[in-house]
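Mind looking over this structure? Questions follow.
Missing here: one protein chain of the complex. Every other protein chain is in place.
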Amino acid sequence: MKNESKSKAKSEPANVPFAFRAYSPEQLRDVLRKMYLIRRFEEGAEDSYTRGLIHGTMHLSIGQEASALGICMPLKSDDQITSTHRGHGHCIAKGAQVDRMFAEFFGKTTGYCKGRGGSMHIADVSQGNLGANGIVAGGIPIAVGAALSAKMQKNGKVVICFFGDGANNEGAFHESLNMASIWKLPVVFVCENNGYGMSTSTARSTAVANIADRAAGYSMPGVIVDGNNFSAVAEASSAAIERARRGEGPTLIESKTYRHRGHSKSDRNRYRTKEEIDEWKELRDPIALFESELRQFGILNDAGIEEVRASVEKEIADAIQFAKDSPMPNTGAALDYVYTELPQ
Amino acid sequence: MKNESKSKAKSEPANVPFAFRAYSPEQLRDVLRKMYLIRRFEEGAEDSYTRGLIHGTMHLSIGQEASALGICMPLKSDDQITSTHRGHGHCIAKGAQVDRMFAEFFGKTTGYCKGRGGSMHIADVSQGNLGANGIVAGGIPIAVGAALSAKMQKNGKVVICFFGDGANNEGAFHESLNMASIWKLPVVFVCENNGYGMSTSTARSTAVANIADRAAGYSMPGVIVDGNNFSAVAEASSAAIERARRGEGPTLIESKTYRHRGHSKSDRNRYRTKEEIDEWKELRDPIALFESELRQFGILNDAGIEEVRASVEKEIADAIQFAKDSPMPNTGAALDYVYTELPQ
Amino acid sequence: MNSAVRELTYSQAIQEAMAIALESDPRVFLMGEDIGVYGGAFQVTGDLVERFGSDRVIDMPISELGGAGLAVGAAMTGMRPIFEFQFSDFATLAMEQIVNQAAKMRFMLGGEVSVPLVMRFPAGSGTGAAAQHSQSLEAWLAHVPGLKVIQPATPHDAKGLLLAAVQDPDPVMIFEHKLLYKVKGPVPEGHYTVPIGKAEIRRMGRDATIVATSIMVQKSLKAAEILQTEGIDVEIVDLRTIRPIDRETVINSVKKTTRLLCVYEAVKTLGIGAEISAMVAESEAFDYLDAPIMRLGGADSPIPYNPELEKSVVPQVPDIVAGIRNLVQGRR
Partner (left out) sequence: MNSAVRELTYSQAIQEAMAIALESDPRVFLMGEDIGVYGGAFQVTGDLVERFGSDRVIDMPISELGGAGLAVGAAMTGMRPIFEFQFSDFATLAMEQIVNQAAKMRFMLGGEVSVPLVMRFPAGSGTGAAAQHSQSLEAWLAHVPGLKVIQPATPHDAKGLLLAAVQDPDPVMIFEHKLLYKVKGPVPEGHYTVPIGKAEIRRMGRDATIVATSIMVQKSLKAAEILQTEGIDVEIVDLRTIRPIDRETVINSVKKTTRLLCVYEAVKTLGIGAEISAMVAESEAFDYLDAPIMRLGGADSPIPYNPELEKSVVPQVPDIVAGIRNLVQGRR
């Protein structure tokens, strides 16, 4: 690993993708690590669900890892995000620990939400993740509100607002983009278009070909990126974040991607073909694509990649163990956190 | 009057505005009559309000008469409209009787809503007016629902959906236009942009220069017309209605106009200048503009115009008298119409 | 009409009611999110799209406010929509159209229109779906004149009340508890209706009345069996309709048993039990009461994700048993 240098990237600036110019090998290695972490976290969660260790439902973002990482990579740690029901990837990309995430899924007091929130409300406020949201488009105005705070407090923060293609037909999307634009708020809207809102394809639900086409209705730039290409996403995100930070207002990024799994645990996948799913899995897997670029630009070789994988395996195993070992909340404490406890 | 023929209009088709080609002198005379009727109705209502005969509030459309008439002119009588808090003009343009409208304002049983609705809920279902609405943008999805009915029932009806510039920032606008477009419903969206939503100018509230620019976000035509020019409005409306009737889906028409009066009875007009108001009143009054065209194209001379005015004066006076003479509802009947009375 | 009795699940019963409505009335259509090929989030619409086509079983975009408004507009103009919210919690997005438009349209227009609209709300906790997907919000709508609000507790009633709702000229809101969907019970074939506005006595008893709604009817029946072994004989009134309330059935039962416990899953404060209690307290039944009127409702808390916490914030069978015991034995 240590021998792989950035020199190759530096010698061919024109043909080298953004990420390989902008980030150090250590950073790129960490991106790969986090992509694995997302995938293995979700596979671990899925497995725990199947074994009855987790109840409720969950929405897996497997296949969308490059989007989460690419968007969050240019953020500072005190920048903020709002996320969605499909939010594990965003959470990890924004710096959360998988042990506390598993603990949350297991309903434990050590979980990020002390067992009160579960998958749909996973958050890590310490890292600027204001939370997943169970309401489609529910986080969009909240993100704009956080951006309003940032502007009022002049603290230089930028807010990323994640949502899905389905969410773009909610009124909250429209109202929020309009306000963000007229007040030039430091927010970046990221529509992760995975082609479907639950079972309903964007073609059936949405009157425009690209969600980004709607940006014009709010006088903001609308950018389409290949959401499975880490570098492309990071490049678009970086530009939008800089723009926001300069006070020039919001951008709408449409990150085209795909979820490998069903919508949630109760999906029979009747609305898409096996061929379509297989094509995305086999030809456009974001991790495989990123790995091949890492190899191509000399950042990691097979052994280096294997090393990353192995470290993630261990991290996941330890995290699950931590979650299992953690205590359940006391049922007498059901009313905790309904209101803020006032100092007596 | 009878001697004024359509011959002049017919001899100069190219330079002659749409309305003077499309409508007979009788029809054009009736358009003028209805423009007066709207204005005098509202002045009468304002006067009655000042004298304490009407309570509550009301929103006058004086200055916007050409828009209401132009939009409704191409409609068949069983086509439908939904209207707004500023809906008196739409109601008259769609064929309502001013006596029953005054009666409603006076809270009488002979009113269109039997005294239950008042100005903000004025309706005439028999003429296809599904009602004004007190909720900004509240009528937009209802119009789309009526269009869905028309499509399902294959009855050939078209629905006009009136709303203001302020309403275009409501989520209901966005959701409704999207659904109307994906299902190609026979509805025409008419944004009467009078420059302000209450005190807030479109420049301050809306992230696009023209409301019609938002049509692209729903893959429908967006058309801007001078809302104070009857013929221009009628031409745009006619094209949109035909398109809808052919099953090709919705259109968004932005009719740029101005309200001479304040927003409602409690407006101190602090957000716009006297100069601005005067300019619209003096140089761009829709009735004066239409009258001069009627003269120019030989439809009506001064005497003919005077005759129309006089007939309207009488109609208004009679209508107010009818309303005054009508009975008040019985207070014992307060619960009528809450539910449909089932046949016993 | 065949009235042979089979066992169906609650969700099959609803699906059958919708199929009958679609078959017999061309004005009826279904609209909701993922109710087509997906079959609905809880598989209630199932394969209806295959049987009736996507023009009558309409998958809509994720646009609850607009969708509800479309349903109102369609209902005002001759159609009879059955609108499914994917979760009752999403009614929060559509209250404008439900409350300002659907409920008031007929009134505001002086009787010139009616709004024959049915809305279905999968409601309640117990699925581990946490605070935004587990609420019981029926009391909000029962507070709104112009609406009718029902909460069927059995497959039989789910079908019969839905068919009554489809025939009703006014907007009818149906709250279906998600945990009931898989519960089985006898359901007659063919068309029948259960009258809106009529409660049903599920169990006759002498010592105390339970007025329960939805899944709490089932839990109360279990509690009653346990209590019977202790010699306490409970009468159970299944309210079925919470707007308008069947005053007579409730009051007669309380006059007979002289004790009342209201059991419901929604947040206790201002849940339907508050209305039942207040209605009895101002009625002639007041003079018959031998004990305070008690309520057993949900805790004053959002629904937590953790399954044990989740159970702890809604009434369970032992809570009902204890509640009745205290009421009858005067322990408080």
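As written, the chain order gives the labels A, B and C, with residue 1 at the start of each chain.
The working rule: contacts are C-beta pairs under 8 Å (C-beta built on N, C-alpha and C of every residue); 3 or more make two chains touch, one makes a residue touch a chain.
Model, not experiment: these values are computed from the prediction.
Visitor: One chain is left out of this view; which of A:P25, A:G56 or A:G138 touches it in the full complex?
Guide: Considering all chains, including the one not shown, the answer is A:G138.
Visitor: Tell me which residue among C:A19, C:M95, C:L179 or C:I201 touches the hidden chain in the full complex.
Guide: Only one listed residue reaches the unshown chain, and that is C:M95.
Visitor: Would you mind spotting which of A:P25, A:G87 or A:G117 touches the chain that isn't drawn?
Guide: The one listed residue touching the chain not shown is A:G117.
Visitor: What residue numbers in chain B mark contact with the hidden partner chain?
Guide: Answer for chain B: residues 55-57, 104, 107, 113, 115-118, 120-121, 133-138, 166-167, 169-171, 197-200, 204-206, 266-268, 270-271, 328-329, 331, 333-335, 338 touch the chain left out.
Visitor: Can you name the residues of chain A that touch the chain not displayed here?
Guide: 80, 82, 111-117, 121, 123, 125-126, 130-131, 133-135, 138, 140-150, 152-153, 171-172, 174-176, 178-179, 182, 336-340, 342
Visitor: In terms of residues, what is the contact footprint of the unshown chain on chain C?
Guide: Residues in contact with the chain left out: 65, 89-93, 95-96, 98-100, 103-104, 107-108, 130-132, 135, 139-140, 142-146, 243, 245, 262, 266-267, 269-275, 277-278, 280-283, 286-287, 292-295, 299-302, 304, 332.
Everything below uses one rule, namely that only the chains that are shown with their structure count from here on.
Visitor: Between chain A and chain B, what is the gap in Å from one C-alpha centre to the other?
Guide: The mean C-alpha positions of chain A and chain B differ by 47 Å.
Visitor: Approximately how many whole Å separate the CA-defined centres of chain B and chain C?
Guide: 42
Visitor: Among the residues of chain C, which ones contact at least 2 other chains?
Guide: 60-61, 63, 65-66
Visitor: On chain A, where are the residues touching two or more other chains?
Guide: 169-171, 204-206
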